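All protein chains of the complex are present and in place, except for one that has been dropped.
== chain A ==
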Amino acid sequence: MALSGMRGLSVFISDVRNCQNKELERARVDKELANIRTKFKNDKGLTPYEKKKYVWKMLYIFMLGYDVDFGHMEAVSLISAPKYAEKQVGYIVTSSLLNENHDFLRLVINTVRNDIIGRNETFQCLALTMVGNIGGKEFSESLAPDVQKLLISNSCRPLVRKKAALCLLRLYRKNPDVVSVDGWADRMSQLLDEREIGVLTAVMSLLVALVANNPDAYWNCVSKCVRVLERLTRSQDIPQEYTYYGIPSPWLQVKTMRVLQYFPAIDDPNIRRSLFEVLQRVLMGTDAVKNINKNNATHAVLFEALALVMHLDAEKDMMAQCVGLLGKFIAVREPNIRYLGLENMTRMLMVSDVQESIKRHQVQIITSLRDPDISIRRRSLDLLYGMCDVTNAKDIVEELLQYLTTADFAIREELALKAAILAEKFAPDLSWYVDVILQLIEKAGDFVSDDIWYRVVQFVTNNDDLQPYAAAKARDFLDKPAVHETMVKVAGYLLGEYSHLLSRRPGCSPKEVFSIIHDKFATVSTPTKAILLSAYIKILLHSQTVDPELQNHVLAVFRKNETYLDAEVQQRASEYYALSRKGPSMVDVMAEMPKFPERQSALLKKAEDTEVDVADTSATKLRLMQLTSTAVVVADQKPANGVHPALTRVPSGQRNIEAPTVPVANGGQSPAPVDFLAIEAAPTHSAPESSPLVGPGDSLALALMDNQASTVQIGLKAEWRGNQGRIVLFLGNKHTAPLLSVKAVILPPRHMQLLTSNVPDTIPPRAQVQCPVEVTNLSPSREIPVLDFCYNNSSAMVSFKLRLPVIMSKFLQGATLAPADYIARWKALMGPPNKLLQEVVRGVKPLPLQEMSDLLGSLHVAIAPGYDPNVNNIVGAATYFSENPTLCLVRIETDPADRTQIRLTVGTPDTSVALELKEYIKERLVDIPSGAAPTSLPGMPSPADDLVGPAASLAGLI
């Protein structure tokens, strides 16, 4: 191959190549730029050859990363040259250097048009290519009709027509009006009859864009596309030059299959049959071959076929075949195939109901998380994230945590974020959630954003049961060497608020807690120092007996920081100093933080936002949209008697339609149609002497996730007094459209009387309505009232059931008895008649004695430590309020040798109370929430049935 005609260009390229470093290169380039500038400026009589040479030099310099704006005009002016060689340079360099916003392009619009409508087909090609690459709106308006004419012309050669097709694609994207739907549907269909593969390839790209915007209009193209596929897969009439390693243009095959994925569904049985024949042939007939190029090409087609099969929602067999193939791919050695196997499995998760069969490959997918290739690790992470649900959340999140310690920097942030999101979304219980986040902070503190630890604080603050646990955990983490600052923040906050709950444990006295936190004080940043100061004063004022040594120490710290550099720290230190000197009268000022109002997780919101952030209308996204719109299974279907609208709209995926008239008593046995997350805050009156009968307002967050988008949020606030309660339901519409035909009906259990006020029929967009409910407890029962909520969100009826946290412990009030009194009552219950109910419970979650005692306390049973001479036993008392208050005595005898079994005794004058209370306590002690509890009463919500979705597992917390 001879050197190109331009010697000056070659010399310049050699010079640049010989430059030893970037400075020399820049010097040489600057010299050349100066040269080109003067040439362009001075010599009016540049020969076409010289002009060409300088323009190519500019392109070369531009490629090296230098600015050549001054020369744009010269490049553009070459377009108007009469000779092909100059025109070509003008067109090509212009489309490389300029973009559609450059004003210079306007100057040549007429020349370009003349080239397009002229007779010279080489000029036509050049002009069409340039417009196709950088044409803007103005080109679109003035050239579209001419370009269309070329595309459908019979006299034009394929050479021109394929470029016209892609040029039109550009013009259409700039201004969709240039292609009128009416006329073009038929034309596109005719164009698909084209035999020439090059034209067909270009037309197919145009068709993708047209169909993506308006699939209904191009319906007539479906059968043509299938015919093209048949032709290709059967190798009919394919010129040798269009086969690639024996495969008829794999690119056209892929493109054609892609077009078909933009049509919502293909219903015509004949077309469907032909298409499935083609796809079946691809699925079955693709074997691994030695030649790498051939192998890649066949697999390119195969992966596209898999995507199309998923899109078409094929029969079960074929779907199973696809999952099977992908399962095979993710285990092969060839890294490209493995990567694509993982990627396509992730896509499959989004569109089809194959979650279960994909779960079978979980082990293999986890292996890929340790692949040496980061691309593969990312795919595996995405897939694990996508396939995670309540059943495997623990496994997957723990796997992610483990991987976090060895993961490379590039992926850590994403990993930490995903682990945090999954932990929040699918936590089987909140203590696990706290564990996960604390570990996350320990292992990757730098990547744990404030949102994540704020969320932990919110959960812990709103869940009294969780507080001692979280505080104890935080305490443990502070003991470790090299504690991350985020850990110091969260631990400081939690211990400040709740360390007094731990004071009876070894190593957790206020003094000890203070000193372990204060160890970190010197090394942390200013905002953390401020948090710690607040923790100190809380520790000081929360401790029951003031320890003068601790007080002196804390005061000294405040004193010292009164002159700290930062104003915030300074202010806190001085104020806390003054406050703490006032002593116990300040306890109220430093009381525990009140419950947070329910709020959406900032983290989940962020995750949703980034998912929306993909700009292009992608096939996958379109498919997802189609999925939500076809998911409308039931329209308004009111039961005949109209009393309880137990109407269910089944979310996508599940196609079982609940019988519309479910008797109230069985309400709880119908599977909860929508997953929900209930986070409950138990009232804080665990110290009965000091607190009034009414607990502080229980605020509660029931964050409700409609499984497509969170449109509704239901919050709840409750107050309890004796056997009565007042609940306020907050029904919030988060949607931008009003919710219509809203109905909120509470199916009351038989033991309760519920007075519900009316709910308005419509909830306006982004508004909240309140619905007060009066509850009266009449007789003992563990049954829980169910809120049946339904609404019309403009496209469909949605309905779901929520269990309200009106549980037995709400009607319990801790009772403190003198030891003698306690023993006398116990003896009286022993009978005869024996009113003590006793049961040996096995399969209990092994808990330290203290935690078990805390657990009992959280059910509002006042623990009486030391009343039982055996240290392995816990005893307590509470008053149960139904129509008449009943005093209940509780004893748990633990076996130090076997922590999984206990003997539980409950005694009350009223055996029906004892029976229910015993079962209620038992359910909370057994490992899986309520799993082992017998369904003793007919009509009770059967725990086994409720064990679906995160709702069930979280319901165990209430």
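To be clear about the criterion, contacts are C-beta pairs under 8 Å (C-beta built on N, C-alpha and C of every residue); 3 or more make two chains touch, one makes a residue touch a chain; residues count from 1.
The rule is simple: contacts and distances are computed from a predicted model.
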Chain not present in the shown complex, as UniProt names it (candidates "WD repeat domain 54", "AP complex subunit sigma", "UDP-arabinopyranose mutase" or "Origin recognition complex subunit 4"): "AP complex subunit sigma"
Chain not shown: contacting residue from A:V29, A:L78 or A:C125: A:C125
Absent-chain contact - pick from A:G71, A:G90, A:P250 or A:P780: A:P250
Candidate in contact with the missing chain, chosen from A:V29, A:V108 or A:C167: A:C167
Contacting the left-out chain in the complete assembly, out of A:S235, A:N293 or A:N834: A:N293
Sole residue of A:G183, A:P239 or A:G285 that reaches the chain not shown, by the stated touch rule: A:P239
Residues from chain A at the interface with the omitted partner, ascending: 1, 3-5, 10, 13, 17, 56, 59-60, 62-67, 84-85, 88-89, 92, 96, 99-101, 122, 125, 129, 132-133, 159, 162-163, 166-167, 169-170, 197-198, 201-202, 205, 208, 239, 241-242, 244, 249-251, 254-255, 258, 293, 296-297, 299-300, 303-304, 335-336, 338-340, 372-373, 375-376, 378, 614, 616, 618-620
